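Every protein chain of the complex appears in place save one, which is left out.
Let's turn to chain A:
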Amino acid sequence: MDAEVLLKLHHLHLELPNGTALLEDVSLSVRRGDALGVVGESGSGKSLTAMSVMGLLPGLKASGAIRFEGCELLGMKDREWRRLRGAGMAMIFQDPMTAFLPVRSIGAQIDEQIRLHERLSRREARARTVALLGRMGVPDPEAAAKRYPHQLSGGLRQRAMIAMALSCGPALLIADEPTTALDVTVQAQILTLLCEIRDSGAGVMLITHDMGVVAQTCTHVAVVYSGLVVEQGPVAAVMARPLHPYTQALLEAIPPLDGPRPDALPTIPGRPPAPDARPEGCVFAPRCRFVRPDCAVRPALREPEEGRRVACVLYDA
């Protein structure tokens, strides 16, 4: 696998105007044909990471580096960013019901995105829209394009959303909890669709809180906790042998599929720290079962093994 790096976040730091840091240190990378799962609890900053890649966070101060196809995105002019959004990178949102404009047909909304980025006539744009919807497995795409979001089922809406995201052939697809609002069978179909997109050569960044979804779809995973990436690596390796105590605890909290059902699932005691009350040292230390005195100094993200990175004192040489 010598796929080139498509997106690279390097020590991304994001803070509110009042100085509260929302993201402290997010470093991750997505290569073409890879799917990176970004996993974390609510409030860990995974959605913020996605939004900052899209440049959709006005009013927040970002520092560090976001490199997309070799260009630095931070500090780019809004006009240039606009050209990238939708065309170079596209985003799929959690709830396709609210993410579509309720008062226009989905076809019109997909046409709009195509025509924003390419000089096409209405008819050409519509032809592409219909083709895309068909490719996403929407039955009778021509009629579906004329329908309004509320007239479609949740699964079809999300397919339409994905069709819209893919309409200009983006190199990077960011999916922010794309299946959370859907029921389980539809969820599986949508995830299969994401896998196909990945196999066709685009980079996918999948934001989720569900380790199962990551195992099903992604090639790599980054675990985010309280605005920091604590562990990163290939999915199979991380799932088989998680290094960071937080990842271990997360994986233990998944109910087993076979064998006797446990009386109670293991939980992680305590709650993630608020952005303005983050510990000085390791952010996970207050909840960690392996906590040691040297956790008072924040550990850096190291690479103890080939391809795997972890921020924990346990692996400091």
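Operating definition for what follows: contacts are C-beta pairs under 8 Å (C-beta built on N, C-alpha and C of every residue); 3 or more make two chains touch, one makes a residue touch a chain; residues count from 1.
By our rule, contacts and distances are computed from a predicted model.
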Record lookup, UniProt, unshown chain, options "Peptide ABC transporter permease", "Spore maturation protein", "Cytochrome c biogenesis protein" or "Glycine/D-amino acid oxidase-like deaminating enzyme" -> protein name "Peptide ABC transporter permease"
From A:K8, A:R32 or A:R83, the answer for touching the chain not displayed is A:R83
Filtering A:L14, A:A35 or A:M54 for touch with the omitted chain leaves A:M54
Considering the complete complex, of A:H117, A:R198 or A:H220, the missing chain is touched by A:H117
Note that chain A touches the chain not displayed via residues 54, 56, 82-87, 90-91, 93, 95, 98-105, 112-113, 116-117, 148, 150-151, 164
